[in-house]
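One structure coming up, written as structure tokens, with questions to follow.
As you look at this complex, bear in mind that one protein chain is not there, while each of the others sits in place.
Chains: A and B, in written order; residue numbering restarts at 1 for each.
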Amino acid sequence: MDVLVIKDLSTHFVENKGKVVAVDNVDLMVKETQTVGIVGESGSGKSTVANSILGILPETGEITSGMIRFKGEELRGFSERQMQQRIRGKQISMIFQDPMVSLNPLFTVGTQIVDVMKLHQNLGVRKAKTKAIALFKKVGISDPDKRFYNYPHELSGGMIQRVVIAMAMSCQPSLIIADEPTTALDVTIENQILNEFEKLVTEMRVSVLWIAHDLGVIRRISDYVYVMYAGTILERGKVEAVFRNPLHPYTQGLLRSNPIYHEPKSQIPTITGELSKMPPHGCCFYPRCKIGDEKCLDNNIKLIKVEEDHCVCCRKIEVRENCYEYE
Amino acid sequence: MVKLREFTRNPNIKIGLIMIGILVLIGISSPLISPYDPFQQDLMESLQPPSFKHPFGTDLYGRDVMSRVIWGAWIAIKICVIGVGIAFIVGNLAGAFAGYYGGWTDTIIMRIVDSILAFPFLVLVIAIMAIFGPGLRNLYFAIAVVSWCQFARIVRSKYISEKEADYVMAAKAVGFPDKRIIFGHLLPNAIAPTVVYASLDCALVILLAASLSFIGVGAQPPVPEWGAQIAEGRQLFQVAWWVATFPALGIMYTVIGCSMLGDGLRDRLAG
Partner (left out) sequence: MSLERYALKRFLEIIPVFFIVLFIVFLMLHFIPGDPAKNILGIMATPERLEQLRETLGLNEPVHKQFYRFIGRLVHGDLGRSIRYMAPITTLIFSRLKVTLSLVLMSAVICIIFSLPISLYAAKKHGKLPDYAVGVSSLLIFSMPEFWTGLLFLNIFALKFGWFPTGGWGSGLLNNMYHLFLPSLILSLFLTALVTRTLRSDMLEVLQKEYIRLARTYGFSEVRIYTKYALKNALLPTITVIGLNLGWLLGSSVVIETVFSLPGIGAMLLDAVIVRDYPLIQGISLVFALAIMLNNYIVDILYGIIDPRIYRE
């Protein structure tokens, strides 16, 4: 069964200058034990998707349309209380980006994880503590019984992130949403964390929605990837397919600008322009696109399937009989 | 100029500035705009309720309350400017040296600050007034003696945190002498929270001065300081509420203006 099915999700924020559309008719799907990545630059709306799923948008935000089906149930129909008691932390957990501010500095890490377990699993303190220490061990925290009594400021970033991961896994959720969890970490630590995370995910058979702007991480950890820009999905597909054969000009630009794919000391091409005003109709990438023309300003540019498990949203690509070409 | 407009867009700052501005205008022009001489007695007119002739009424000696309240504004301004002004300068200097040099300078200055702050403000000022005698002049001094401590504390902690900043290191590396760094580089960065505190301190100082005058150790009659006026109206409250109330409104107005300005500044300068 599909763990998460999102159809036509639109979310906007109300600001002084008017409405800002952060998520624009997004379709997304996460299957069981699948890790889905969302990649895009800052401001592309990827975190807003995550917040919309859990219903933790700030006051200025509102979901205007769409369906969010989690294990067959429509999440938008849930009351706040139901979300608190059944979904958040229990069935869907979230991991944030900056470990140094993720945990409350005035409580020990042990207290914080035990509180979560007490809340959703009705465990007594002692049982919860034993379970927590076991989890700490699993995520690779050394001296777990001592660390249990530490305060967040006494731990390193990588250590805290491990605690956060342990917390996220503690109630055996079906879906974990990871919002750029390794962006703030050193590369070596990031590597370790990713290793442990992957192990855990396989072992506990959890689905993951991983949000990042780092292509390397996405490529490594995801099975399926969505490329997001200005609130829309521009391309999606199996990770190997998209990386081997990026179709959308934006995806190509992203990959090209990654230093890994270039000779040392060579000029790295960038995507000019920045994410700002969008054309009222048509393709949102048009202002920065090198191959766009006036017809791209038409509405109704849809996702076209180009190969198996690989779709793209670009007008300039025509599909004919097992091959495609750019106009 | 554009920056100034951005700066004052904050409603707190706007309202606060306007209120204080009006107060300063009234205070400065008090000899011109007060309808009567605040010291002039007219026993025939004593204890008149508010009327056209005397919008705030008259007190026990027939003096016009409105004129006295207007002059009180000027006194309030003087108290703030002199008292808080001295405290501001002394406190900033002390805090800057304590924070920058650290070590014994820091320890000595901060121990003195701690000991002064160990006394309740009012009690220490009362003691000072008791020693040197009552009156407005000694009041300025007493307030300054007690207020500089808070400024010193704030400035010191800012200097300590900024001392290690990159721009300070850079200035040192280029060879600027200490005093130049303290005043030229660090001071502009450290001064923001003290300015915020200065406006809040004005509010506190007005209340403090009024309390002192009320209990008799501050401004002495017939000086029309607001607190002293309330003291005069104390026994008369049942029969002539206006004698004590209008000066109190003056105090409230000033305190609100200063607090709003301080709050707005704090939001804008982020402490």
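By definition in this document, a contact is a pair of C-beta atoms (placed from the backbone, for glycine too) under 8 Å apart; a residue touches a chain by one contact, two chains touch by 3 or more.
All values derive from a computational prediction rather than experimental measurement.
Student: Which is it among B:I89, B:A170 or B:M252 that touches the chain not included here?
Tutor: B:M252
Student: For the chain left out of this view, which of B:I26, B:A96 or B:I126 touches it?
Tutor: B:I126
Student: Among A:T11, A:S44, A:S102 or A:S207, which one is in touch with the chain left out?
Tutor: Within the whole complex, the residue contacting the unshown chain is A:S102.
Student: Name every residue on chain B in touch with the hidden partner chain.
Tutor: Residues 111-112, 114-124, 126-127, 129-133, 203, 207, 210-211, 214-217, 227, 230, 233-234, 237-238, 241, 244-245, 248, 251-253, 255-256, 259-260 of chain B touch the chain that is not shown.
Student: Which parts of chain A face the unshown chain closely enough to count as touching?
Tutor: 54, 56, 81, 83-85, 87-90, 93-94, 96, 98, 101-107, 115-116, 119-120, 151, 153-154, 164, 167
In this text, only the chains that are shown with their structure count from here on.
Student: In whole angstrom, how far does the Cα centroid of chain A sit from the Cα centroid of chain B?
Tutor: 54
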